[in-house]
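Working notes, beginning with the structure itself.
Shown here: the complex without one of its protein chains, the others still in place.
By written order: A and B. Residues from 1 in each chain.
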Amino acid sequence: MSAEVLLFDVLAALAVFSAAAMVIVARTAVAAATALLACLTAVSGILVLIGGELVGVVHLIVHGGAVTVLLLMIVLLVGAEGGRRPASRVRDTAFKLLGCGAAVGIALVVVHTAPGTGVPVSGVESGATIGPGAASAAATALHPAAALHPAAALHPAAALHPAAALHPAAALDTISGGHRAMGLALFRSHLLPLQVLSLLLLSAVVGSVALAGRRAD
Amino acid sequence: MAEYVGVLLILALAVALTGAMLALNLRIAPRRDLAAKRDPYAGAGGVRSAPRRRFAVRFYVVAILFLVFDVAVVFLHPWSAVLRELGSPGLVAMALFIAPLGVAYVYAWGKGALRW
Partner (left out) sequence: MTLLLLAKTLTVLGVLLVGLVPLTAWLERRQSALMQDRVGPARVNVATATLGGLLQPLADAIARLAKESVRPRGADRVLHALAPALALVPVIVMVAVIPFGARYTIGSTTLSLVLADADAGVLWFFALSTLSGLGFVLAGWSSNSDYALLGAVRAGAQTVSCQIAMALSLVPMFAIYGTLRLSDMGLVQDRSIGLGGLLSNLDLGVAAEWLSLPAWGIVQNPVCFATFLLCAMAASRQPPFDSSSAGSEIAGGHTVEYSGVGLGLFQLAGVVQLVVIAGIVTAVFLGGSAIPWLSQDRIISAVSGFYGEGFATLICMGAHAIAFLLKLVSVIVLQVVLRGSMPRLRDDQLMDWLWKGMMPLALLNIFATGFVLVAVGGGGG
């Protein structure tokens, strides 16, 4: 078992455990949001592990940061007291944690035994595979953008990187990176989806401001 | 991906260090339980406290605005790194992308969502 597979197992176990704990163990909405944060952080780690560095960090910024903050604010807005579950006995909590552990066990067994093709870990350079393609499939399902990840398809784009003429600095041949490939791909071939996205964001702002305004009246 | 081994190491060390400090505190700090000490503000002047109440809707609006603008900013970063290659079409594309968000910003401002 290579280090990458071990690392994947640890991160996946953390993600599944905190996701299960969010539903089963958490007594308040805030505790659940904290568990969600742990889950999202682990998923971001998995994204980095399979080579999607930019997607990983953006995932952490948007989901780990923004979405969690939104959740916390909503919890504060509606008042958390109403959603608080009664305290459970120690024995019950132990059983609940056992249930979370079982979820982790099942998930790991499935990932390692289910039939699949197996995907390369961390782009093209490493030959190691994580069991069957579960990791990458899950990541792609979570994030359409992960399909853009800078492995094979986008690597040629690095060749487009700035000619020395644009930057007079000597060491410029060392500049590279997935974020540049992503930028070029987004703003050369995916312009229309971007514009549509911006309209979607506009409608989100208008909708929420209008709703919030009506409640305040 | 190899670059992130360093992150993993420092994360492990940071967690270990924090855990060690918490454990050390448990070990060496005195424990004198006093009912008043566990009141809010350590029992200062019998303050009554009823927190975990509801908060104004404006915090929710801030969170939504943050979410929306954060998504936009995320697109600005890869764009800025390749702006020189994209040239003026890139600048125009970003202006078109930002324009609806500018409208959203003005709308939110006009509706008083940015008033505190």
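Following the convention adopted for this analysis, a contact is a pair of C-beta atoms (placed from the backbone, for glycine too) under 8 Å apart; a residue touches a chain by one contact, two chains touch by 3 or more.
Predicted model, so just to flag it, every value in this text is computed and none were measured.
Within the whole complex, touches from the chain that is not shown fall on A, B.
Among the residues A:Val57, A:Leu97, A:Ala185 or A:Leu199, only A:Val57 touches the chain that is left out of the figure. When you scan A:Ala31, A:Leu108 or A:Leu197 for touch with the missing chain, the hit is A:Ala31. Here one chain is not drawn; of A:Leu76, A:Ala107, A:Leu186 or A:Ala212, the residue touching it is A:Leu76.
Residue positions on chain B in contact with the hidden chain: 3-7, 9-11, 13-15, 17-19, 21-22, 24-25, 28-32, 37-42, 47, 49-52, 55, 59, 62-63, 66, 69-70, 73, 76-78, 80-91, 94-95, 98, 109, 114, 116, in rising order. Panel shows chain A; residues 28, 30-31, 34, 37, 41, 53-54, 57-58, 60-61, 64-66, 68-69, 72-73, 76, 80, 160, 162, 166-172, 174-175, 177-180 of it touch the chain omitted from the view.
By definition in this document, only the chains that are shown with their structure count from here on.
Centres computed as Cα averages put chain A at a distance of 17 Å from chain B.
Within the complex formed with chain A, the residues of chain B that make contact are 1-2, 4, 8, 52-55, 57-68, 70-72, 74-75, 77-82, 84-86, 90, 93-94, 96-101, 103-105, 107-108, 111-113. On chain A, the positions that touch chain B within their shared complex are 7, 48-49, 51, 53-54, 58, 61-62, 65-67, 69-70, 72-74, 76-81, 121-123, 126, 160-162, 166, 177, 179-180, 182-184, 186-188, 191, 194-195, 197-199, 201-202, 204-206, 208-210, 212-213, 215-216.
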